[in-house]
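Only a single protein chain was left out; the remaining protein chains are all shown in position.
Residue numbering begins at 1 within each chain, and the chains themselves are lettered A, B and C in the order written.
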Amino acid sequence: MSPLVEIRDLKVEATTDAGRRVEIIKGVSFEIAPGEIVALIGESGSGKTTIALTLLGYTRAGCRIAGGSVSVDGRDMAALSEKERAKVRGVDVAYVPQSAAAAFNPAQRIMDQVIEITRIHQLMPRPAAEAKAVELFKALSLPAPESIGSRYPHQVSGGQLQRLSAAMALIGDPKVVIFDEPTTALDVTTQIEVLRAFKSVMRQSRMAGVYVSHDLAVVAQIADRIVVLKGGEIQEIGTTEQILSAPKHPYTRELLAAFSPVARVAAQAAATASPPPQPVLELDAVSAGYGRLQPNGKPLMLAVDAVSFKLERGRNLGVIGESGCGKSTLARTIAGILPPSSGHIRFDGRPMAPLARDRTPEELRKLQIVFQSADTALNPAQSIEDILGRPLAFYHGLRGPARDARIDRLLDLVHLPRALKHRLPGELSGGQKQRVNLARALAADPELVLCDEITSALDTVVAAAIIELLKELQRELGLSYLFISHDLTTVQAICDEVAVMYRGVKVEQLPADQVGKAGGHPYARLLMSSVPKLDPSWLDTLERDPELVAAFSKR
Amino acid sequence: MNLHLLSLLGGRLLVALLTLLIVSFVVFCATQILPGDVAEVLLGQAATPEAVAGLRAAMHLNDPAILRFFRWLGGMLTGDLGISYANNRPIAELVAGRLGNSLQLAAATALFSVPIALALGITSAMLRGSLYDRSVTMATITVISVPEFMIATAGVLIFAVWLKWLPALSFARDVHSFGEMLRIYAMPVFTLSFVISAQMIRMSRAAVVEALNTPYAEMAQLKGASRPRVVLRHALPNALGPIVNAVALSLSYLLGGVIIVETIFNYPGIAKLMVDAVATRDLPLIQSCAMIFCVVYLLLITTADVIAILSNPKLR
Amino acid sequence: ARATSALAATPVKGGNLKAAGWSSSTADTLDPAKASLSTDYVRCCAFYNRLTFLDGDGKLQMELAEKFETKDAKVWTVTLKKGVTFHDGKPLTSADVIYSLKRHLDPAVGSKSAALAKQMTGFTAVDPLTVEITLAAPNGDLPTILSTHHFMIIADGTTNFAKANGTGAFVCENFEPGVRSIAVRNKNYFKSGGANLDSFEFFAITDDTARVNALLSGDIHLAAAINPRSMRLVESQPNVVLSKTTTGNYTNLNMRLDMAPGDKAGFVEGMKYLLNREQIQKSALRGLAEIANDQPVPPMNVYHNKDLKPKAFDPERAKSLFQKAGVLGQSIPIVASDAAGSSVDMAVLVQQAGNAIGMKFDIQRVPSDGYWSNYWLKAPVHFGNINPRPTPDILFSLLYASTAPWNESQYKSEKFDRMLLEARGSLDEAKRKQIYGEMQVMVADEAGTAIPVYISNVDAISNKLKGLLANPLGGMMGYAFAEYVWLEG
Partner (left out) sequence: MAIDAANTTTASQRRTGYRFNLTGWISLIVILAWALIAILAPYVTPHGISDIVDTDYFGPMSLQFPLGTDYLGRDMLSRILFGARYTVGISLAATLIACSIGVTLGMAAAVTGGWFDTVLSRFIDALSSIPSKLFALVAVAGVGSSIPVLMLILGIIYTPGSYRFARALAVNVNTADFVTVARLRGEKLSYLIRAEILPNIIGPVLADVGLRFVFIVLLLSGLSFLGLGVQPPEADWGSLVRENIGGLPFGSPAVMAPSFAIASLTIAVNMLIDNLPQKIRDRSE
């Protein structure tokens, strides 16, 4: 059978602002047979998105296809005119973007955007398209499939948007679908649903797919073949089986080795031995939410419901839970961005003002938050040097060489090259941004750091390095972390205790190694059983307790 | 949601009324600092001290200023704009015709210039960086850097004096046919359009360019949407806020700022009335004109704000 | 284009005339007592009549009055014409005349001629068509004084001037202050024949260029007072005719004699020598002016003193005079404004001449608004602008008598005051002429008012408009053209 997609010696060039040409894809060739799913994996910035986009005949501003051919169903996308490409896009090749939140038009209802492909290419009448969309919503386990389409993008959570964008791509029954990290923002339970849905939809209609990810375990479940990329070049191509069991290239081996980080059991044991330290953070029935206050004193949209816990100095608390369960809201409330509607927060034993602007400078310094989205948390107009230098000058009054030296130290700490400090955030890859984001928090010499999904954008190698760094800092400086993630293994790797949240409520809190063990909260067990394994057959053979799934998956 | 909107509008209305009150007081105070008063102005060269004193007494100008202000305000609240000092006629009568004329001219200009300006702005945003875009940019700046009176005068010279296609003067009345109306409005509308379009073109271009740089515009393109569709369905709704704001600001110029056009085309509008009122120190008339400008301005700005809010689901 | 020839042509009836003046505002009025702008005068002339008027040769003619009689120039008997009716049908009576004249004395009316009217102390209605006017002091000029525009006759008891109810050649159909007026022919006009035009629309176009362009494009038939800068354009047009009148309107430089630097002997004279009259005439006014000799009685006035020569431009002499006054090298502020026509240009010329001899003049250009009440008569050195007046008596008593309300330079001379009274009370023409001639010399030499030129008024008219003649009271036939002109073709 002739391949559906054939990429031959693809070269993509970018023109830098100095007018210099840079080759970002350096001669890549591979092919995809009909119905086959090929995964592109590799570190952040290795060119995954760039290659995927060439299948649509598209390159980002400033880039162009400099050589080679990308033939999709017999047509060379690199050579077509813009008009002809537009005819192919959405119908033959569809794209699920990396950042779904940004890819939705904030001013249009979701349904209009999901069925837009059918409108553009006049595939079917509107009612039929809407019905099809609702089917897809159901298949992708979206809550309220009948009505979710009438909402606006900001009214659904990040994970939901990611699935909606998949529906948007699938509606035109394309021959090839490109998934650009479609499950990165999802919690594991949802991830399973989504992966299953992808798989079944694609199998049914014999769609071929390109699956971009840095998560090997996920890739293992869905891909037939894997392409390992680094620096715009293919390191290794092989079937999923072969890559996982017999990697040839050293880089592939490195990726695999980093997959299961060392758990934190040892550190925990050491900590419990010492006398009970004073809690650094104490939450007493804290509730918070969005929208105006109702007569009963609760906000219209309650996102955190009476959460209490204690976090002792030098220890870490993990917070896990599905997307939209209120993890970030909890962090924002503690940080004083969103005032709690009820309850109290004590920091270092003293009650803390609900809003950050009423807190003392010392309190502000000691409590730092690392935002989930590094993209928006870094000022695009400031160089890394300025971003890191400001807290140093602000809190510690550092100037001149002393400040520069500290900036260099911070960059070393987060394993970033020092030369990077002259760049703007836009010139960094996602993983690098996240590390700068963390370094800025560390610059304050905090006592408690609220880490909101700081590793989800990172490939396994870098993520493991970051976790190591956090542990190291904790050992040296006695920090505490509130570590928010939907990635259970990461949480287990660093946290002493884990709090499981479900719909704004903390359903249980227990030592990290006991999460998901029998006897725990059923939701926690479900979460634990949903963590993908490197085994390619894991998803297909996975048997989850149907009752649990029924109780917690369909929202 | 509708309740929210209503309370928003209500709040806006309240604030607008308060603004009006403040403005009327500020304008009143300002006119008090102006040298000379209506008695002196009316008497002109004949303003001997005795004559001025006599006229002042006869016109009740010797009452305390604040008393006159409240008298005017009281009248205003009961819908009575008062009597003009300069010619003893009811102000409502003086203003009505002039305001009608101004609104007609403003409406004609808006109808003509807003679509064209927006079309130019949006198309040049679509073709950003192209020759077309650069020529539009260049042309806009060139056009606005030519003084208004130069455009108007040159227009009259060419179209009225040399070609005799259009009349040199534009009286709003005495119009018998649609064609005649077009001929009469053509030149003032052109001149004003030149003046107000630049801002609309530049702002709509900037706003649409901004919206086109977003990932969702890119996504729409990846769905196969044509360029016009990307702009009209995705970029434009998100650029609406800044665009309506620019339009509102530009249109607000059409009432008070058209003095030069009114003068050159001898168009009896409200801007000239205002300047006359200031020149004759006709306090009630100044106040009434200022109120009209203020109301129209607030109306435009509030409409723009409300449209901006409605167009953004997050703010709605 | 050439100046209008006063060829005897037969008037044609009919037509709608559109004419544009140069200034207008919401203060436009149909109340003749308040009339202040040319626009008002034109309208009042169309809607009302005066007792007397001045014809094109400056001769006094009777209009509503049949005759004026006096023995001592103090008590005057005015007989009115019979059969004159107002537009509303009411016949003209002596009560109307008395009401019209008497109201100038009421400050609430705000009359522009209150100063002139003050001398009328008694009014008696002898019978319905006879009025007796008593003056405070003898004045042989009363009939001429009453020919000025403010003394138009309105109906007894009129207080509302939204529409005009006069005896004039036109009936007011529509009047919007600051916009325009529309007049239609009065079919019951008392003069035989009446007006030629069917209707007459009048408004103002304040922008000089726009006014000319409107005429050139055929939108209007008459553009009043065109700017000298537009002359070249207008002259080149075949279908436009220029009507030029030099009436005695002037823009003068006033130096108050009671304030520095005008109080320093020599300064005023120096300034008069520093005025380059030819250049003002040629450059600032593009030739539309006649050189004047520092006194207000213009050449076409019968009392003008032809022997009084204008002072020549003599910077050296001025320099030595300034030296004498001790002001050479000082910086002297001159207040100018668009309110006093061409004053800014004149100031620039003075400044330039001063630079050459080491005098520094600092031009302060101030807004037209409030100029007359704030700067005129008040600033030490400033410009004024005086409209033509029919008699030397009016000019001198308004502008130069010790008690004159508008004594621009604070000129005070007992001799001058005595001569003024003597001439006024006399009915002997030769003697008056001699006294007035002497007074002109005194003003030119002693007063602090430098009058460089008499400014001509040029109205541009379409060649279809006929019958427009010059008049000493001002442009547009002394503002009364509507009644006399006709449209051809």
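Throughout what follows, a residue touches a chain if its C-beta (ideal position, glycine included) is under 8 Å from a C-beta of that chain, and two chains touch if they have at least 3 such contacts.
Values in this document were obtained by computation on a predicted structure and should not be read as measured data.
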Check your understanding: Any idea which chains on screen the missing one touches?
Key -> A, B, C
Study note, to complete from the structure: Out of B:S193, B:N245 or B:N266, only one touches the absent chain, namely B:N245
Exercise for review: Tell me which residue among C:S23, C:T130 or C:Q351 touches the hidden chain in the full complex.
Suggested key: C:Q351
Study note, to complete from the structure: Touching the hidden chain, out of B:N88, B:Q104, B:T137 or B:S226, is B:T137
**Study point:** Where the missing chain touches subunit C, by residue
**Key:** 208-209, 227, 229-230, 232-233, 279, 282-284, 286, 337-338, 344-345, 347-349, 351-352, 355, 363-370
Review point. Residue-wise, where is subunit A in contact with the chain that is not depicted?
Key: 14, 16-20, 22, 24, 43-46, 231-232, 335-337, 356-357, 359, 361, 364, 368-369, 371, 373, 376-382, 386, 390-391, 394-395, 416-420, 422-424, 427, 429, 431-432, 440, 444, 462
**Study point:** Where the missing chain touches subunit B, by residue
**Key:** 15, 18-19, 22-23, 26-27, 30-31, 33-35, 137-138, 141-142, 144-150, 153-154, 157, 161, 198-199, 202, 206, 210, 241-242, 245, 249, 252, 256-257, 259-260, 271, 274-275, 278, 286, 289-290, 293-294, 297-298, 301
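Criterion: only the chains that are shown with their structure count from here on.
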Review point. For subunit B and subunit C, what's the span in angstrom between their mean Cα positions?
Key: 39
Exercise for review: Provide the C-alpha centroid distance between subunit A and subunit C, rounded to the nearest whole angstrom.
Suggested key: 88
Exercise for review: Provide the list of subunit C residues touching at least two other chains, using ranges where the numbers run on.
Suggested key: none
**Study point:** List of subunit A residues in touch with subunit B within their complex
**Key:** 53, 56, 58, 86-91, 94-95, 97, 99, 102-108, 116-117, 120-121, 152, 154-155, 168
Review point. Within the complex, which stretch of subunit C touches subunit B?
Key: 20, 25-29, 34, 36, 106-108, 110-115, 161-162, 176-180, 203, 205-207, 209-210, 213-214, 216-220, 368-370, 372-374, 376, 405-406
Point to revise | In the complex, subunit B residues that touch subunit C | key: 34-36, 39-48, 50-55, 57-59, 84, 86-89, 94, 97-98, 149, 152-153, 156-157, 160-161, 164, 167-169, 171, 263-266, 268, 272-273, 276-282, 285
